[in-house]
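Every protein chain but one is kept in place in this view of the complex.
We call the chains A and B, going by the order they appear; numbering starts again at 1 in every chain.
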Amino acid sequence: MVTQNASLYWFFCEFVVLRLEIAEMAASSSLFSTSFQGVMSFQNTNLCYKEFNCRYSNFIRKQSSHSNSKYLTHSRLFPNERSSEFGQNDKFSQKNGFLCRTLKIENLPSFSVGNKFQLTDVIESQQFDRDLLSAIFEVARDMEKIEKNSPGSQILKGYLMATLFYEPSTRTRLSFESAMRRLGGEVLTTENAREFSSAAKGETLEDTIRTVEGYSDIIVMRHFESGAAKRAAATAGIPVINAGDGPGQHPTQALLDVYTIEREIGKLDGIKVALVGDLANGRTVRSLAYLLARYKDVKIYFVSPDVVKMKDDIKDYLTSRKIEWEESSDLMEVASKCDVVYQTRIQRERFGERIDLYEEARGKYIVDSHVLEVMQKHAVVMHPLPRLDEITVDVDGDPRAAYFRQAKNGLYIRMALLKLLLVGW
Amino acid sequence: MVTQNASLYWFFCEFVVLRLEIAEMAASSSLFSTSFQGVMSFQNTNLCYKEFNCRYSNFIRKQSSHSNSKYLTHSRLFPNERSSEFGQNDKFSQKNGFLCRTLKIENLPSFSVGNKFQLTDVIESQQFDRDLLSAIFEVARDMEKIEKNSPGSQILKGYLMATLFYEPSTRTRLSFESAMRRLGGEVLTTENAREFSSAAKGETLEDTIRTVEGYSDIIVMRHFESGAAKRAAATAGIPVINAGDGPGQHPTQALLDVYTIEREIGKLDGIKVALVGDLANGRTVRSLAYLLARYKDVKIYFVSPDVVKMKDDIKDYLTSRKIEWEESSDLMEVASKCDVVYQTRIQRERFGERIDLYEEARGKYIVDSHVLEVMQKHAVVMHPLPRLDEITVDVDGDPRAAYFRQAKNGLYIRMALLKLLLVGW
Partner (left out) sequence: MVTQNASLYWFFCEFVVLRLEIAEMAASSSLFSTSFQGVMSFQNTNLCYKEFNCRYSNFIRKQSSHSNSKYLTHSRLFPNERSSEFGQNDKFSQKNGFLCRTLKIENLPSFSVGNKFQLTDVIESQQFDRDLLSAIFEVARDMEKIEKNSPGSQILKGYLMATLFYEPSTRTRLSFESAMRRLGGEVLTTENAREFSSAAKGETLEDTIRTVEGYSDIIVMRHFESGAAKRAAATAGIPVINAGDGPGQHPTQALLDVYTIEREIGKLDGIKVALVGDLANGRTVRSLAYLLARYKDVKIYFVSPDVVKMKDDIKDYLTSRKIEWEESSDLMEVASKCDVVYQTRIQRERFGERIDLYEEARGKYIVDSHVLEVMQKHAVVMHPLPRLDEITVDVDGDPRAAYFRQAKNGLYIRMALLKLLLVGW
């Protein structure tokens, strides 16, 4: 994996030293320009010391042999170092009026360049094994830094993402669109494709995809039918990301859930997770269970009203993967043992006419201050959101309430996936 | 107030003079790059005289002491000068082949940098006193120039605005989105959050805000409930702008109204304003009355059908602030005395079943060519739009018809507020 890092360029002549200290946020190919910050200075004077920003890419730090000064190593192939390593070069000897200092690049993420991402589409959580998850999470962590330090980051400049939402989902759509824009990309939006598009005139999904792929570089699709994402990916010549297809999959949610657990708990092997609420219909908890099965010594507790119990396929799968699981009706007891209490919403729309069953299921397992009391200090409460009253608002203030951080992690995971699918590792 | 202006940079060596004449449109921190235009030229030759654009920030004009030439003052701290002042430096003495000229920067606005805006959110017009209004209007006037001269202005580059519209309002939404984009920022849009978002699933506004603040840098919210903006601001860790909350406030409309009066009439103290139409339900006229009370010797006339008269709270407030007001049923007489005739739409939706009352109220006070005839030459007709027939279309051609200019002013006011909330004065 070739990584690319902050680099340094010196431009030197008799009267002038133009010093460029470049913090390359990212560069992937000659098509993409990147931002850098640096300083220009004149020799023997501090008059003209100013920071500036510009967008170059692939600068390297080099120097003419003419000037008798030190040749600075090309940073591009530095193995895996972060900018901190640059601190070593922080002050070079001055020679012939040549002065070099690296400044303020310690927080900038480094991005690997050019290696193709192994997936062409993101359709279901089964695509992700342990190693791939780990590598994606590393990219996502770098994205956290981008988001903080470089609003101007431009890795995906010139790329166009089409959000094809056949079913409105503001949270997921805004998260993807924010991710794309945080990386310098652009967005084509359909907020309600089912009602507003040619689908209403009877066009097949395949035809729509064939058209939209002509207008964009990647498609993020939400659909009301299970399997729709797979059909879209089979048709499209550009990457497709499944942003939820009906009762089917919602893989980016599953990824951000696992990412959040790792960020919050610090590990994935050996964790104890309680899945609470609607385990029958919630695709979130089903996908999460699949992904947790990738890790060692995981124990899963299912806590749900009888009408919405976890289905056998998942239980069988976990058993086949030697993942310990048990069902429980005692949330307090489970909460006291777990690292993660993953609460979910009882979805009224799944109960049809049976409002009575819905009301019964809904009030059964509530995460409130009493549950917090028994939970361990390091444990966290998660929720895919939106929530109604299955987590009481007095929980929000507790540092163990991780659900809004979890939502934010969705941004980083989506930034990582967009980056990987469009420009590779 | 530190202002930042067009600056000039010289790069000089034995064979080459690289002249950068930089018109910095804006720069706020090292995170933001800015555009400049300039020229490069070789010494003793006109061969290489070309304009170019690039995006640097914080350039200063300085020169090596080596070259024995003049040290040009750092322009960043120039007090309040516009670029015109640069004309003084238009030709410097040539020395050692050093040639300097400032060109084509006279129309560029200067922006102050770095001082925090005193508001963290824009929720209601009561937040704005006379001095603050005046300072904001100055920024808005600079925005008028940006809009004309620099489509590429990038003050808000890298910033993301979420427009959370729970109630569709194309005019207000497009105005905010245009403002953000004119300043180089990006936009996340929800055209109809009420129907399309998790709100429909029962999520609280607070939860939605907590999620959306993770995806954006500022939230512009339109809501159907009075007080919603205040609740959102109390929750959000990022700035919130109220783009109208039901019967409550619509502060950016109030600001643009006052800004328009100042632009059109040239002053705010001592003006006479007629508020016409639906004064009971129109939040616009209510907010405007509040803001006009900030000024001296203002006289307000209320002209409205009986069923939609101005309510007592506003009348009492004006009285307490010693603002003269009177009610009148004679539009012609009032129009002949006023500087501003502010017409409003009678909103059918406020009348419920009483179509008869609506029809009666609606036709009562129409601004037409007869009203224009009695109006003074310097006076103007304003309207918050949309209008139906309360201003006849033959008025549109008269230079005193200010309502479309008023709508355009909304752009500048919103540009100013976005700039101030995101990067300060």
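Here, contacts are C-beta pairs under 8 Å (C-beta built on N, C-alpha and C of every residue); 3 or more make two chains touch, one makes a residue touch a chain.
In this text, all values refer to a predicted model and were calculated from it rather than measured experimentally.
Which one, B:Arg210, B:Lys364, B:Arg387 or B:Lys419, makes contact with the chain that was left out?
Spelled out, the listed residue whose C-beta touches the missing chain is B:Arg387.
Considering the whole complex, which of A:Glu186, A:Glu360 or A:Asp396 touches the chain not shown?
The single option touching the absent chain is A:Glu186.
With the full complex in mind, choose from A:Leu119, A:Leu160, A:Val307 or A:Val374 the residue touching the hidden chain.
A:Leu160
One chain is left out of this view; which of B:Val307, B:Leu357 or B:Ala407 touches it in the full complex?
Only one of B:Val307, B:Leu357 or B:Ala407 touches the chain omitted from view, namely B:Ala407.
Just the residue numbers, please: which parts of chain B touch the chain that's not shown?
Here the touching residues of chain B are 13-16, 18, 35, 37, 42-45, 47-48, 50-55, 150-153, 168, 170-171, 174-175, 177-178, 181-182, 189, 191-192, 345, 385-388, 393, 404, 407-408, 411.
For review purposes, identify every residue of chain A that touches the missing chain, sorted by number.
11-14, 30-34, 54-60, 62-67, 71, 157-160, 162, 186, 188-193, 195-198, 201-203, 206-208, 210-212, 214-217
Note that only the chains that are shown with their structure count from here on.
Using Cα averages as centroids, what's the distance between chain A and chain B in whole Å?
Going by mean C-alpha positions, chain A sits 36 Å from chain B.
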